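Shown here: the complex without one of its protein chains, the others still in place.
Labels A, B and C are assigned to the chains in the order they are written; within every chain, residues are numbered from 1.
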Amino acid sequence: MITVLKSGVTTEQRAKLIEWFEEQGVKVHVSEGEYQTVLGLVGDTSKIDEDLVSALSIVETVKRISEPFKNANRKFHPDNTIIEVGGTKVGGGNFAIIAGPCSIESREQIIEVANDVKKSGATMLRGGAFKPRTSPYDFQGMKGEGLELLLEAKKATGLPIVTEIMNANHLPLFEDVDVIQVGARNMQNFELLKELGKTNKTILLKRGLANTMKDWLMSAEYIMAGGNENIILCERGIRTFETYTRNTLDLSAIPMLRSLTHLPIVVDPSHATGVAALVEPMALAAAAAGADGLMIEVHNNPQKALCDGPQSLTPEQFDHVVRRVNKVLEAVR
Amino acid sequence: MITVLKSGVTTEQRAKLIEWFEEQGVKVHVSEGEYQTVLGLVGDTSKIDEDLVSALSIVETVKRISEPFKNANRKFHPDNTIIEVGGTKVGGGNFAIIAGPCSIESREQIIEVANDVKKSGATMLRGGAFKPRTSPYDFQGMKGEGLELLLEAKKATGLPIVTEIMNANHLPLFEDVDVIQVGARNMQNFELLKELGKTNKTILLKRGLANTMKDWLMSAEYIMAGGNENIILCERGIRTFETYTRNTLDLSAIPMLRSLTHLPIVVDPSHATGVAALVEPMALAAAAAGADGLMIEVHNNPQKALCDGPQSLTPEQFDHVVRRVNKVLEAVR
Amino acid sequence: MITVLKSGVTTEQRAKLIEWFEEQGVKVHVSEGEYQTVLGLVGDTSKIDEDLVSALSIVETVKRISEPFKNANRKFHPDNTIIEVGGTKVGGGNFAIIAGPCSIESREQIIEVANDVKKSGATMLRGGAFKPRTSPYDFQGMKGEGLELLLEAKKATGLPIVTEIMNANHLPLFEDVDVIQVGARNMQNFELLKELGKTNKTILLKRGLANTMKDWLMSAEYIMAGGNENIILCERGIRTFETYTRNTLDLSAIPMLRSLTHLPIVVDPSHATGVAALVEPMALAAAAAGADGLMIEVHNNPQKALCDGPQSLTPEQFDHVVRRVNKVLEAVR
Partner (left out) sequence: MITVLKSGVTTEQRAKLIEWFEEQGVKVHVSEGEYQTVLGLVGDTSKIDEDLVSALSIVETVKRISEPFKNANRKFHPDNTIIEVGGTKVGGGNFAIIAGPCSIESREQIIEVANDVKKSGATMLRGGAFKPRTSPYDFQGMKGEGLELLLEAKKATGLPIVTEIMNANHLPLFEDVDVIQVGARNMQNFELLKELGKTNKTILLKRGLANTMKDWLMSAEYIMAGGNENIILCERGIRTFETYTRNTLDLSAIPMLRSLTHLPIVVDPSHATGVAALVEPMALAAAAAGADGLMIEVHNNPQKALCDGPQSLTPEQFDHVVRRVNKVLEAVR
């Protein structure tokens, strides 16, 4: 961390600031220029509050050189984290294929889709019971009843399940859920993150629509600071000015995060693009870019159903995607 | 709402869709073109799920013409909403000046600042007790203890108070709070919004960093759908590529929202810019653009304190802002 | 194109507008609602000025259903365009590998790099002679002299060459250049596009930093409207709030553009990410997503040279990328 002091700072003021830094456990190197003095902070600066320092009247600017995240940081944990959940692995060469409908609609639907995606090679089943919707008038999910049906599908197929939580008070309902998803709109719901940090559940943490990779890793850090290190990051597109796609899928996040963190990274091409025809090419691209897995929306009867998004694949289309993804994975290994 | 059908849709498929639309309570006008058929939906389309319709295999595109929000919509409520809280009014010509420190730090601090800002003309006192911070290692606020101190400052000065909620479970602590703030990162925490919709508290709803005005009004709609119509919207900047300012303050949102909704709109120039020197010019601009109020960070001793943001004003600077804002308000009346 | 009229429009005003639309060669279907009248325009609406229509006092909104681009539109040209240039092909299953230094620095450098990349499988040589730089104080390229050296490298290796034009007045210097690049910052330099439309050169049109795919195709349309249909589109990242990468590479543009246009699409992972370590994974991802080619920065001596960007690969790294890209191409075919 570099702290540039304003010109005119007195020796006393400077000494006081340096003393305070040293109390935080970092060493300070002073570099005096003609117009300004630069303090170089060496050591673990992750716990120093950047906003606080830059607010001081004697400070011109503060720039971080090392990252403010620590538990999630690859520098301190060079080996890839491998998540083991419900008999399947994610990360460190283990590729996850998470598939299922956007919303759980009925026992018949979820069990049929679960069987279909398992046959095609899915390693986990997804399905939404609590649905975050922009409008209060849109379908909000089957809630507790949906969770029950998802658990039945888990029993029927043996697939571990992934489903979204929107409220920490619902945690008791998630006892038999394998992976708890935190949606994009809750990525900075810090109260929820803290509660999840107290559990030992695997958390699938989606990237927020307006969040940098740094914000994202800081949200992972919230969960990890509580003691839960079982986190899978999920890239699902960011908000830009482009309107042909719902969001802009940021695949460069895969190799970039790979260098910054040891946590596994999966990609959701369905929500990122919002267009069924783009799911396959983006799934292939994610695999080629080094993702640790995919999360894909599959619906058994898109023509008839009213609740699938326009980005859902049929089981046949999904089967085709998995076969091609596997070819790409072989090619890049 | 306009629904464009794909070419090749059969008469039967079309009839079935029209029937379904009519069941939702809207009238359908069919316009047949050479290549495509357009269905024009007339009536209250706010409860039709756009995603759901666009997901149908026979539909090419769906475009809304009327807005999906209803309770917040000026079309159905032409008069400005005036919020009355703690003896003060916001909206419909009543200009609110909400001021106070980012974080409550001590009894001495909050009471001193409260007295200072009251003297300068503030109509409400703000102060953060529960602080949403990007990093788990940054100061998270004094929480319940902070709320107690804020209530003391309310008693001491008679100013109604505004403070942020991060967790619906904390609601009992907010019983004597006049205005509950929902922060930008929780704007789409729908579970929180629903709980606030069940209260009769005034809610100050901040705009999310990546949220359009439509998203924002839909979040207001969540609260209103629960029966609570006491909402103040607060513009605080959106995320863009610009780096000189923390966010980009979108002042055009003021007149735009004015035409879309009857709810009052206040502006927070402190968080939007992140730079103390920009607070005054942006406060003046907001007043000139027709805002119903301002929310400004004021700290009594920025030199000494470690917790104020770099955007805090001293009480003297704040006093200067209020005097100039009042001149602008007179000029534009 | 859908035109929604304001309520209160007289029958005469409406008839006049319909008459005017019909004069532009389109048919108009009228759909009368309780509150508003919708005009559906059928036929070739690409030449109707949307801004102009929406400016009329009797019009509430205008929404395009068909695209405003025509020559670039796949609807009217279902077959993929295959560009043939200097003995090599791009598009329709022909994968281009364009490689070379950001800037031409010396005869030795450009010829050495040209030989290196040819050996590894490059199908074209790139090299900048005229360099658009954000700062007037940064190196602006070797200009005419650089072009001469690039032509020497072309002779020495037989590779067709790609180089950027910044000024239509320089066109005579580009007579022996195979592919003329239009940089991101000139994507909407319409005067330049018009001049290039009068030539029969192949144009590599980079996407602008803040441009939607629609803007981009409209810029291609500028060139095509002049009679030159030899265009290669090049995705190179868009500007977002993310700061770890220079820009955000939008790979979903590949399949999206594939459905919208018949023009070939290549990807430049070097400029998009600005980080050498991200070039290989993004090159693999682009190949998997169905790109028609890649454009990659290669420098023969990054350690010594002062002018390569931090995103340049060494010839050895480039060789590795090509071998892996070829494997991915096989896997997805």
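We take it that a contact is a pair of C-beta atoms (placed from the backbone, for glycine too) under 8 Å apart; a residue touches a chain by one contact, two chains touch by 3 or more.
Because the structure is a prediction, the values reported are computed rather than measured.
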Options B:Met187, B:Leu205 or B:Ile254, residue touching the unrepresented chain: B:Ile254
Sole contact to the chain not displayed, among B:Leu41, B:Ala153 or B:Ala287: B:Ala287
In chain A, positions touching the absent partner: 2, 4, 27, 29-36, 38, 40, 42-43, 60-61, 63, 65, 239-241, 243
Touch residues of chain C, complete complex, unshown partner: 46-47, 49, 51-52, 54-57, 68-69, 132-139, 166-169, 185-186, 188-191, 194, 208-210, 215, 218, 221-222, 225, 238-239, 302-303, 306-310, 312
Chain B residues touching the omitted chain (full complex): 210, 212-214, 238, 240-245, 248-252, 254-256, 259-260, 272-273, 275, 277-278, 281-282, 284-290, 324, 327-328, 330-332
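The criterion applied here is as follows: only the chains that are shown with their structure count from here on.
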Same vs different contact residues, chain B with chain C, by half of numbers used: same
Fitting chain A to chain B on CA atoms, where both chains share a sequence, rotation angle to nearest 5 degrees: 180
Centroid distance [mean C-alpha coordinates] between chain C and chain A, Å: 32
Inter-chain centre distance, chain A versus chain B - centres from mean C-alpha coordinates, in Å: 26
For chain B paired with chain C, centre-to-centre distance based on mean C-alpha positions, whole Å: 39
Contacts with 2+ other chains: residues of chain A: 210, 238
